[in-house]
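Every protein chain except one is present and positioned as in the full complex.
Our next item is chain A:
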Amino acid sequence: MMNPIKNMEINPLQASSSLGAAMFFLGINNAVVLMHGAVGCASFDKVTLTKHFRENIPIVTTALNEYGAILGGTDFLTSGIKNIYEKMKPDFIGIASSGLTETSGEDIACIIRDFKEKQDLPFSKIIYAGTPDYKGSLEDGYMKAMLALLEDFSGKETYKTFKKSKKLTKSINVFCPVSFTPQDFLELREAVGYFDLKPVMIPDLGLSLDGHLDERGYLQTTADGLGIKDMENIHNSEFNIVIGLSLGNAVKSISELTGLATYYFPNVCGLKNSDKLFNLLSELSGKEIPEKYKRQRRQLMDAYLDTHFYFLGKDIALALGIDLLDSFSMIYSEMGANLKIGISTKFSDDIKYRFLNFCEGDLDLLDNYRNVDLIVSNSNAGFYAKDFRIPLLRAGFPLIDEIGHGYKHYILYRGAVNLAVESANLLNKG
C-alpha cells in the first residue's frame, strides 16, 4: 500500500535559521560567530560555508555536552566567549543558538546580559540571535540577527548622540538579503557610490567574503566587512534601503529602530526594478543617473532581445530560497520565459502568479518535473539534473561543486544580462 503521507524532507532545500544568523554575522568586520550548541552545530555549518565561499569561516562552538544539555549551558557559553576573546581578539562576537540549547529553555539573552555586566567587555560587541533550528528558515535567522544587531545599536544613548550630532557624511544604510552573492554586494556598493552617497551595507558579505588575499595573510576572524564604527553611526545616515522579499517583515522595525525614511525593494533584479532603484537614488541624491548605468540599461534591453529566442517553448524549473526565487522569476518573467514550477522554502502570494505551479518543499519535488528544459537550483540539485539529463544553472546556497560563484552577480541591469545569457546558453546545450 502506498502511503500518501510523505512526512520526510528528501534532499532538503532549506537550511536552518542558525546558519542564516551565522551568515549575517560573517558580514561584520573582525567578527567571530559563536554557535551555542553541540560541536556538530558549528562544524556542519563551518564546513558548508567554507566550501561555498571558499574562504576561511570563523565559526566556533560552545561544545555543549550531555551535562550542559541537561543541567544548563551557562558555563559553556561564558567560557566560550572568554576563550574567543583571549585567542582571537575580535571586535564582534555574534552568537547563534541551536535547537539543542533552545529546547532546554534557558534564557540565553539574560545569561549574556549578566555576563557582559559582570565582565565589562569594552573591547567586543556581543550580539545574540535566538535561532532554534526547529523554527524558521535560513532567511528568518538572517533577519533575526539583523534586527538583534539594530536593536543593540539603537540603544537610547546612541540615539541621543545622533540627535545632537551634525550630519557629516552623506551615507545611506543598505539592508541586503541573504541571497546576495559577494559580488552582488560589491556591485550595489559601487552603484550607490556613483550617486555620491556612502553606502553602509548591512551586513557586508561583499567586503568580508569576496575572496581577496588580505595583506595580513591568514586571519582568524573576518578580514573585512561592516565596521562597528559604521554601525554606531547608522542613525546619521540619510535614509534606508531594504532589499529582499524575505526582509519584508523587517521593514517596519528597521524604520523604527533607525528613525529614518525607509525604501523597500523585494528585489533589485531585471529592467523595471533596477529602473526603480536608480530613479530613487537619483531623486534622493539629486544626481543624474550615471552614463555607465544608462549604457548598461540599453545593453540589458538588447540582451533580452538576443536571448529570448532560446526560451521560446522551453520550461524552466526553479528550486531556490525565496529571495532568489523572486529575483530570478522577475527576470525570467520580463523576458517571457515559461516557469513551470517554483519550489521554495516558504510560500509567497506575491510571486505565485509568475509560475505555473508554486509549492513549498524539498528538492525531491523536482522528481515530478523530469521533462523541463532547465533546472535552476543549488548544488544539491545536481544529482537530479544529472539523472534527468537536464542542464542545471547553479545558484543559491550551497554551491559546493563548482568554483567561482562569489564573482557572479544577478542584480541590477548587468545581473539580468548575466542570468539571461547563462540560461540561454544552457538551454541551447540541453
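Things worth noting here:
To be clear about the criterion, a contact is a pair of C-beta atoms (placed from the backbone, for glycine too) under 8 Å apart; a residue touches a chain by one contact, two chains touch by 3 or more; residues count from 1.
Methods note: contacts and distances are computed from a predicted model.
In the listed set "Cytochrome C", "Cation:proton antiporter subunit C", "ABC transporter permease subunit" or "Nitrogenase iron-molybdenum cofactor biosynthesis protein NifE", the entry agreeing with the UniProt name of the missing subunit chain is "Nitrogenase iron-molybdenum cofactor biosynthesis protein NifE".
The residue touching the chain not shown here, chosen from A:Glu215, A:Glu288 or A:Asp349, is A:Glu215. Checked against the full complex, the candidates A:Leu26, A:Ala42 or A:Ile351 give a single residue touching the omitted chain, namely A:Ala42. One chain is missing from the display, and on chain A it is touched by residues 1-3, 5-12, 14-16, 18-19, 34, 37-48, 50-51, 55-56, 58-66, 68-70, 75-77, 79-84, 87, 98-100, 103-104, 132-135, 213-215, 217-220, 379-380, 383, 400.
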